[in-house]
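Dumping the structure here so I can ask a few things about it.
All protein chains but one are shown at their positions in the complex.
Up next is chain A:
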Amino acid sequence: MEMEEKEKDNETTRPSNARLEVCDQRVKIKKWHAIAQWRWDTGNNDPEDDGEGDVCGICRVPFEGCCPSCKMPGDDCPLIWGECTHVFHMHCLLQWIGTASSKQQCPMDRRPWVTAERKVD
């Protein structure tokens, strides 16, 4: 999880308005607006390398988006990691594994698909 603050509204206080406790404070924060940003930990630290971020190899939608069957990204459309280190939208992978022609193989390397507990480094 990465957090950052944006859009601070600054106002320079005039000396006449300065109170004792803020007498050495040049700016007064009138309001602030917090913005949070999240990203799946896919092990790719350079998500901008192809301009679109990391995408699911099956549906080609960014991991931070959701699979084509879902409407909202987030915990309801999670990622799934294999022991082979490959990662997909869980729904995309399960749909593929559910077909007979998948032979329960990873779409990337054709090794038997074994779901990992979490990200494999």
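Here is the rule we use: a residue touches a chain if its C-beta (ideal position, glycine included) is under 8 Å from a C-beta of that chain, and two chains touch if they have at least 3 such contacts; residues count from 1.
By definition in this document, contacts and distances are computed from a predicted model.
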Candidate names "Signal peptidase complex subunit 3", "Malignant T-cell-amplified sequence 1-like", "E2 ubiquitin-conjugating enzyme" or "Probable beta-1,4-xylosyltransferase IRX10L"; UniProt protein name, chain not shown: "E2 ubiquitin-conjugating enzyme"
Those residues of chain A which, in the complete complex, touch the missing chain: 57-61, 68-69, 92, 95-96, 99, 101-102, 107-108, 110
